[in-house]
Every structure is written in C-alpha cells, then in structure tokens.
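This part shows chain A:
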Amino acid sequence: MIQQLSIINRIAAALIGGYAFTWGFAALGIAGLVALGVDFHEAEMAVLLLAFLVFLALFLWVFATTRVARAWVLLGGGAVLMITAALALQRALLG
Partner candidate 1 sequence: MVEPWIALILATLSCFVGFGWLALAMNVHWQQVMKTTSAPSPQTRGRLRLLGLTGLLVAVVFCFIADRPSMAVLVWLMLLAACAPSVAILLAWRPHLLRLLWPGFKAKA
Partner candidate 2 sequence: MFSQFRLSMTWVHTWFGLVMGFVLMICFFFGALSVFDREIDRWAIPKTRFEPQPMPSFDHLLKPVFEKLRAHPVDMASTAQRVIGDLPHPDTMPMASLYAYTTHRDPVLSIGAEFSIPNKPRNPADDHLHVHGWATIDPRTGDMIPDDALKIGSGWFYPMHYSLNWQWKYIGFYIVGLAAFVMLAALVTGVIMHRKIFRELFTFRPQKRTQRSTLDLHNMTGVVALPFHFFFAFTGLIIFAAYYYLPVSGTLLKPLHDQHEILESERTGLPHEPAGVAAPMASVDAMVAEAKRRWAARDMAGEVGYLYADHLGDQNGYVSIYRAGSDRVALVGEGIHFKASTGEVLREDPPRTAVAEINEFLTGLHLQHFEHWLLRWLYVLGGLLGCICIATGFIFFVEKRKRQHAKTNSQASRLVDAFAVTTVTGMLIATFAILVANRLLPADLVGKGTWEIRAFWGAWLLALLHAIWRSAPVARAAMSPAWREQCWLVALLAAAAVLLNWSSTGDHLLKTLFTDTYWPVAGVDLSLLVTAALSVAVARKLWRVEQVAAQRQAAGEGMDGRFINAEVNHG
C-alpha cells in the first residue's frame, strides 16, 4: 500500500507539479519578453516552443530524483513564484 501511495505521489509530482511549473515558466517567459519589448505573439510562440521541453526535463527529473518531497517544493514553489511575478509584470505593463 505504501509503495502504491509512493508511486502515486511521484506521478503526481511529475505531472501536476511539473505542469504547474511549466505554466509559471510560460507565463513569466511571455510577460518577461513582452516587458523587454518583444511582440506578444512572437513571445508566445517562442516560449511555448521551449515550454514542453522544460516540462519533459522536469518530468524525467522527478522520476530520477531520490526525494520527491523536495521535487514538490521546488516545482510548486517555483510555479507560485513565477505566476506571481508574471501577474505583477502584466499589471505593470498595462497600468
């Protein structure tokens, strides 16, 4: 049972944690490039090309790493930080 839960935990970290981080990466990436003067659609295209590769790397890392708890913290925390920063940037750019 514990093994099953541990596997579910790892899969969740890889898929959900990884996706959340990727979302943050995409949001901050696009907002950041726009802040630097890049056209919005250009920024979106460029960032989305990279985003899936970032997700892939993170996904595999979660399975290779020894401590899943650390993965959760890094991925979740990173997601929250990046999304917050992206929203702040957006407000600054529009305000």
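Simple rule for what comes next: a contact is a pair of C-beta atoms (placed from the backbone, for glycine too) under 8 Å apart; a residue touches a chain by one contact, two chains touch by 3 or more; residues count from 1.
Regarding candidate selection, all candidates are chains of the complex that A comes from, given by their letters.
Note that the coordinates shown come from a computational prediction; the quantities given were computed from them, not determined experimentally.
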Chain A: touching candidate in this complex (1 or 2): 2
Of all residues in chain A, those that touch candidate 2 in their complex: 3, 6-7, 10, 22-23, 26-27, 30-31, 34, 39-42, 44-46, 48-49, 51-52, 55-56, 59-60, 63-64, 66, 83, 86-87, 90, 93-94
